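Of the protein chains in this complex, all but one are displayed in their positions.
Chain IDs A and B follow the sequence of writing; residue 1 opens each chain.
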Amino acid sequence: MSSNSHSNDHHDENFIQKYIFSVDHKVIGIQYGITSLLFLLFGFSLMAIMRWQLAYPDTVIPIVGFLFGESGTLASEQYNSLGAMHGTIMIFLGIVPLAVGAFGNYLVPLQIGAVDMAFPKLNAASYWSYFVGGVIMISSFFMPEGAARSGWTSYPPLSIFENGQTIWLISMIFLITSSLLGSMNIIVTIVQLRVPGLTWMRLPLFVWAQFVTSFLLVLAFPPLEAAAVLQLMDRVAGTSFFLPSGLVMSGEIVDVAGSGSPLLWQHLFWFLAHPEVYVLILPALGIVGEILANNTRKPIWGFKSIIYSMVFLGFCSFIVWAHHMFLTGMGQAMSAFFQTTTMIISIPSVIILTSYFLSLWGGSIRFNTPMLFALAFLPMFGIGGLTGLPLGLAASDIYLHDTYYVIGHFHYVVAPGTIFALFAGIYYWFPKITGKKMNEMLGKLHFWPSLIFMNGIFMPMFIQGLAGVSRRLADGGVSYAHASGVLHLNEFMTTSAFLLGIAQIPFIINIIMSLFSGEKAGRNPWNATTVEWAAPSPPLPHVNFDSDIVVHHSSYEYSNPDAKKDFILQTEK
Amino acid sequence: MEVPYIVKEREDTGLINSKLGIWIFLASEIMLFGGLFSAYIFLRLAAPPGDFDYWASKLSVPMATVNTMILISSSVSMVMAWASLKLNDFSKYKMYMGITLLCSAIFLVIKYFEYTGKFHHGIYPSSSTFMAIYFTLTGLHGLHILGGIAVMLYFYLPISHGLWREQPEHFSNRVEALGLYWHFVDLVWIFLFPVLYLL
Partner (left out) sequence: MSTEHSKESIQEHIRVYIMVFGALAVLTVITVLASFLNVSTSEAIFLALIIASVKASLVAGYFMHLISEKSIIISILLLTVFFFFVMIFLPLISYTDHANI
């Protein structure tokens, strides 16, 4: 092994080369991780302010009220800004970079036994493009026009005329570029850099999930980039791609060439944004699969059908997007088509979830923190998925569209779903990344309140939504007569949200404390089977492994009756 | 340790990293231009009848025909440059790469005169939806040409020639990837030309 000569090449790196402009996939993964966790926290704070406004409309916001003008209360425009930025930041700056940028970058090369990503410099470019995009997005708060306020979906014609949208579009172009570079890299890495013996069917679920996710990003993001360019032209060059003829605003006909179509934006946007949903959920499914196998001490039930389901899920996610558009006056034939595809796409999700539940059967389960989060993921994702079915059928969607029911539905998928899986992943791989174990007690103190308060926030949303409360009301529904019966729930949800914030404190303490004084973890603290546990903790800079590795086994060989111990590392003879 | 399969193909896939990488990049480019073509067709259907034809008749077909020829020539000289590297003939490579650069520069100059001609007659992207999509599509295509020129300059100028002397195989692989990108830019134009100018 050339690692000796190699470490000589690199030992004279200075601090900046080593930690800031590094091309090592592990450092870039950690950079992605820290940045996106900070964005998650920021996006959460925006939500906390919104929730205050919803529970106590037009009262002075505690602590941060001075940011919103002299009155200290939230104006409707500011509420709209917070809503748009919460969505954008959580999805494009928080979860996708954490799931694909951080976990994908750090773990994919390790799990396939590679020394690095296929294109290390491109990898760094991807992170810095993300960073610049993030800075631009945040800077929009300080611009004279303020931050974007047309929702994360940016529907025209509103988005063409509302303040702050230009900055949003520019930032999105950076973020899209970053995702494209990152996902190309992941695909090439998985296809080209697998160690000898690691055949496709021996790849762990997480790698498969990243593989499908990357394809979704590569093929679905460019149309949004195209749409963003068109919207930018509409705003900057005065074109009318998305503006119909004879559009009237404030009683006057808008002076543009016209004959554009707002529906065009919706098609291009949802062509990305539906696959994006699976970009959010697939890495989570992959992480949960790893942790379930490890902590039930048995192979995943239906391993192959899970993989086929993931691939099918990715494929189908491209042909369901117009179920977001049932209310645009779509004809019956197309409605029927998209309803059918939407019902079909629920099948692979159910196969995956069922396989995971069946994997628990007969396992000797270890209830450690990662496992708790992974277990909680299953019913939470289940609720999120099942509540989506009525939204996929035009008849029920017409009633539920744009109500809090929708908010409840997708937050169940993404917040107690994906974010729980990401927490699980952090607890599970922290020992590999830092060489230290995280504290179990603090972990449980993080898990149980998080689970309770997550449901405290999102469960009442279904009730409000079924009562018909619109998701866009800046006063929480006070002005909406039909809502009066369910408005008292707002206070409960807001309280839950603030308590959820407090519940994250043990997590932050845990990370910092474990980093300095955590119990030392060896190479394989969880007795796991996948390749990354054959590397030292933390893996060596630039080379990862300290010996040549060859894979001899499939990914989850737990409790093999012929083996001496209850797990066989993939690299063992 | 170096990342493997930079120069030598991986056995089971038969590929080097850069070739797979550039093709996946091109796949995303297909979707990028696909989104814009989709917008073109959508808007054409939504426009009043005859509107697109009326505005399309204001474009200069001779200029675009010349540009098509120039871009095709640059594509040929690009592939010849790569073939010269494979034949170990570096001076021929320099000549063909120079021709490619020249062609792409001429393309941009003609494009510049096309644009300023339009502006001169008071035609802007905001004039009509057709002009909007025309300027957006050709503008984005022009940016791709500019990007290509930047990379070609790098491989044309002596700063990159050290790699040729040390690892000729690696150098010609990079030129091949550049070539694939360049042919794709040509390919986009092959569709842009009839769609914008002739229909």
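What to note about this one:
Keep this in mind: a residue touches a chain if its C-beta (ideal position, glycine included) is under 8 Å from a C-beta of that chain, and two chains touch if they have at least 3 such contacts.
In this text, all values refer to a predicted model and were calculated from it rather than measured experimentally.
The omitted chain makes contact with just one of the residues A:Ala48, A:Ala102, A:Met233 or A:Ala322: A:Ala322.
Across the entire complex, the residue among B:Ile6, B:Ala46 or B:Met95 in touch with the chain not shown is B:Ala46. Contact with the chain not shown here comes from a single listed residue; of B:Lys8, B:His120 or B:Arg165, that residue is B:Lys8.
Hidden from this view is one chain, which touches subunit B at 8-9, 13-16, 19-20, 23-24, 27, 30-31, 34-35, 37-38, 41-42, 45-46, 53, 61, 65, 68-69, 72-73, 75-76, 78-80, 83, 86-87, 169, 172-173, 176, 179-180, 183-184, 186-187, 190-191, 193-195, 198-199.
The omitted chain makes contact with subunit A at the following residues, 191, 215, 219, 223, 261, 263-264, 267-268, 271, 318-319, 322, 325, 328-334.
We adopt the following convention: only the chains that are shown with their structure count from here on.
For subunit B in complex with subunit A, the residues that touch the partner chain are 1-5, 10, 13, 15, 17, 20-21, 24-25, 27-29, 31-36, 38-39, 42-43, 46-48, 51, 124-129, 132-133, 135-136, 140. Subunit A meets subunit B in the complex at residues 1-3, 6, 114-120, 122, 180, 184-185, 187-188, 191-193, 218-227, 229-230, 233, 237-241, 256-261, 264, 267-268, 271, 542-543.
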